[in-house]
Every structure is written in C-alpha cells, then in structure tokens.
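Every protein chain of the complex appears in place save one, which is left out.
Each chain gets a letter, A, B and C, in the order it is written, and its residues are counted from 1.
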Amino acid sequence: MSFLDFFVVFCFLGGVVCSAVVALHPNILYAAVALIGSLLAVAGVYASLGADFLAAAQLIIYVGGVIVVILFAVMMSESIYKRRFLDGVKKMFLPTILSIALMLGMFKLLVSTNWGELRIPNYENTTIRIGQALTGPYALIFEYVAIVLLFGLIGAIVVARPNILKKDQDGGNS
Amino acid sequence: MLQEFANALSFIVLAAVLPVGILFVSKFLRPSYPYSGKLATYECGEDPVGSAFVMFNNRFYLVAIVFLVFDVEVALLFPIMRLFREAAINGGALPIFLLAFGFLFVLLVGLIYEWKKGDIDWVRDAIERKQALREDAAFKHRFENVKDS
Amino acid sequence: MFAGIAHNLTIYLAMSTVFFVFGLFTILTRRNAVGVFMGVELVLNAAAINFVAFYALKADSAQSSPWLDGQIFSLFIIVLAAIEAAVALAIVLRVFGAKKNIDPDQVMELRG
Partner (left out) sequence: MSLAEFLSGLNDFIPPNVPFFVFSIAAAVIVILGFAMPIGGICTYIERKVAADFQERIGPNRVGPFGILQFFADGIKMFLKEDTATKNADMFIYNLAPGLVTAGALGAFAAIPFSKYVIGADLDIGIFYVMALASLVSLGILLGAWSSENKWSLLGGMRGAAQIVSYEIPLGIALLSVVVVSGQMSMIKIVDGQAWLGSGSFWYIFHNPFLFLNFFVYFVAALAECNRTPFDLPEAESELVSGFNTEFSGMRFGLYALAEFADVIMFACVAAAIFLGGWHLPFVNIENIHLGWSLAGKSLDPLIQTLFMILIFLGKASVIVFVVMWLRWTLPRLRVDQLMDLCWKYLIPIAFFNLVGASLWVWIFKGQSMIELISGMMGAG
C-alpha cells in the first residue's frame, strides 16, 4: 500500500462522494461546492497518472475559472426573496433505474476485461512534451481552439450584455 | 518526481486543514453566548430588511466570462512559451513564434471588440451613453421616449 | 489490500464510470439549469480521466506515440469545457432575466 495507492484511493473516494453530493443534494450551492471537490479529486488523479501540467491546468481553468462563473450564475439566478436554494430534485424513479443499470453494466464490463499492466510514465516533465505536441502535430488544432475561444467570447458577451434601453422587461437586473 | 508531488500535496493539505483545525480547536476555548442581537446581520444598527441577496448588475458576470477566456489563453501559452528559448537559441523559433502570437492576436481581437463595445466599462452611464448612441443610430423612433425618462 | 491498485486501470475507469453516471443523473434530475450544467461538467471530466488513463496504459511501450496524445485530448476537453461554461451560463442568465426562473422543464416557450 504505497503512498501512490493510498493517494489514488483517496482521490477515488473523495471524487465519488463529491459527485454524489453534486447529483443528489437539493441545495444548488452545495452542489457547486461539491463540484469543486470532485474537480480537485480529478486533478489528483491526473497528478498520480503523471500528468502534472494537466493537473495544474485543471486547477487553473476549472477551479479558478469555471467554478467562479458557475457561482456567479448561481448567485445571480436566484429570485429575490427565495432565500434557500432548494431547487428540489424532481421525480427520480426512472433516472435512478437507468443510472444503476448503466453503472452495473459498465462495472461488469470493466472488471471482466483484463487491461494489462499500467506503466505510469516515470513522471518526467510533461510540459516540454505537451509544448512539442502543441507546436507539432496539434498546431492546427491549437489555432482552431483560438478561433473557438474568440467566437465563444464574443457570443457569450453579446448574450450576457445588459441591454439598458429595454428597461421595463428586465426590472432592476441590468 | 513523485516525491515532489507528495511534497506539494502535503503543503496544500496542511494549508487547508490548518485553519479549519484552528477554528475547531478554538471552538472549545471560546465563550459562546449567542443572543439575538449578536446573531443579527450587521447593518450599522438598523434591523436588516429582506434577504442578503440583492440583484446586482451583471458587470461582474461579464468580467468573469472575459477572465475565463483569457485565463484559458494564458494556461495554454505556458507549454509553448517554455520551448521558445531553446528554439530561439538553436534556430527554428519561427513556427513557435507565429503559432503563439497568432493565438495571442486572435484573442486580442476579442479584447479590442469588447473594449470598443464598452462591455468592460464599469460605469453605468458610460455604457448607456455608448448603447444609446448605437440605438439612436439604428432605431430613430424607438429612442425618443427613452431619452427624456 | 489495495497494493498496486494505482498500477492497473480498474480504479481509474471505475472513477470515470461513477463520474459519468452521477453526471448523467444530475442532468436528468436537476431542476435548475445551472445544476444541469454541473452534470455536463462531471460527464466531461469522466471522459478526460479515461483519455489520460488509457494513454498511461501504453505510455512507454513501443506503439505509444511520442506526443502525449491522451493528455493533449483532455487538455482540449478542459479548454473547450471552459468556453462552453461561459456561453451556457450567459444564456442561463438571459433566460433568467426574461423569465425569472430557469427550470429546464418550464422554460419551453420556444418549442413548437
């Protein structure tokens, strides 16, 4: 039970518990906080698989960016006087059946096949190889992502821009 | 290399657990006489009205979106910029230079777009002035009744 | 009991399966559009874990490519999930501004 095994099992259990809270907790804000926990668990798994740049990128982009935007959205999208965030999870019978069936099926598939030995890359520096890959075969995709980022930025801003002159419909929001 | 992760992880865990632990330990040492006055939210003396939530303007939201895009950009540029020095010293820096600063320029276009459209202005009337001018040019009739309100 | 568990693939795939199933469950049952979006985030993370884990399976063997394919794929998943977050939550905000509630079931005027 080396330190790596202990760390992976800890990340696994933490991730499972946090994603369970994200799925089941009635209060949406607790779901957002639990999402932070599950993203940190995923970052831990990346680190234990030798992808150190990926773990740090996940921390910066997901936990530092996406969760902040989600929290802003959660805080803004609550009606004025409904203090608690209870959005209540609606009829859960069919989804639970489907989820349990899916999980059992995948676990059976997962356990039955023999995946063979997992050679974790010896934790050498992945940043250099990711940089070489991004400037090598993935250069075109890298530029394409830049254009997707630009379109996403302009689209999100045009949608989220407060149109001041439409004062009546928005109430005090904009 | 794995030890370095272990070191970094123990730093983060200790730094996260320490304050919560101090709070928990000091819970036993502290006096605790909560009465209603002490528990009410602090509003300079008046009694609080309505919930803590007030619909604030979504300027914060625009900032968060633009931050997200530029944060992704900075995070993606790190691996490429790391190779730049070796490429510059022993030749072959042109593709990396064009790639990185093409990426950077495309997103600078986004920054200039929202600068001109006044989305990162924070003052309400600056935005309204810009938007009013735009609306005025486009919809002459609709704009009259808004101007005097 | 868990000796050597970090060196075979089952725990990583189990974790990604659990994330996927809980993400799907969140998408199906959350009443709040932001909650549905969190489910999408979980599903994306599940896929990203699989990419990194399967790349590690063949990391040093002969047929593994020198470019870290698995990690590049999940890096792009993270990047595009960030952009998707910006656009999706801008739409959510607009819907909330107009209709004062963002329950995906009730906000259906666009339909038919």
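General remarks:
We adopt the following convention: contacts are C-beta pairs under 8 Å (C-beta built on N, C-alpha and C of every residue); 3 or more make two chains touch, one makes a residue touch a chain.
If you're wondering where the values come from, they're calculated on a predicted model, not measured in any experiment.
Although it is not drawn here, the omitted chain touches the following shown chains in the complete assembly: A, B. From the options B:Leu14, B:Val109 or B:Leu133, the residue with contact to the chain not on display is B:Leu14.
The hidden chain makes contact, of the residues B:Ile22, B:Val109 or B:Leu133, with B:Ile22. Of the candidate positions A:Val33, A:Leu98, A:Ala139 or A:Ile154, contact with the unshown chain belongs to A:Val33. Touching the chain that is not shown, out of A:Ala20, A:Ala56 or A:Met106: A:Ala56 (per the contact rule at the top).
Interface residues of chain A facing the missing partner chain: 3, 29-30, 33, 36, 52-53, 56-57, 59-60, 63-65, 67-68, 71-72, 75, 83, 125-127. As for the chain not pictured, it touches chain B at residues 1, 3-20, 22-23, 26-27, 29-34, 36, 38-44, 48, 52-54, 56, 59-60, 63-64, 66-67, 70-71, 74-75, 77-78, 81-86, 88-89, 93, 97, 100-101, 104, 108, 111, 115, 120-123, 126.
We take it that only the chains that are shown with their structure count from here on.
Note: centroid distance chain A to chain B, computed from Cα atoms, is 18 Å.
Annotation: 22 Å between the Cα-based centres of chain B and chain C.
Those residues of chain B in touch with two or more other chains are numbered 58, 61, 65, 68-69, 71-72, 75-76. Within chain C, contacts with two or more other chains are made by residues 75, 79, 82-83, 85-86, 89-90, 93. Listed in rising order, the residues of chain A touching chain C in the complex are 1-2, 4-9, 11-12, 15-16, 19-20, 22-24, 28, 31-32, 35, 38-39, 41-42, 45-46, 48-51, 53-54, 57-58, 61-62, 65-66, 69-70, 72-74, 76-77, 79, 87-92, 94-96, 98-99, 102-103, 106-107, 110-111, 115-122, 126, 129-130, 132-134, 136-138, 141, 145, 148-149, 152-153, 155-157, 159-160, 169-170, 173-174.
Contact residues on chain A toward chain B in their complex (touch as defined above): 3-4, 7, 44, 47-48, 52-53, 57, 60-61, 64-66, 68-69, 72-73, 75-76, 78, 80-81, 83, 122-124, 127-128, 130-132, 134-135, 139, 142-143, 145-147, 149-150, 152-154, 156-157, 160-165, 167, 171-174.
Contact residues on chain C toward chain B in their complex (touch as defined above): 75, 79, 82-83, 85-86, 89-90, 93.
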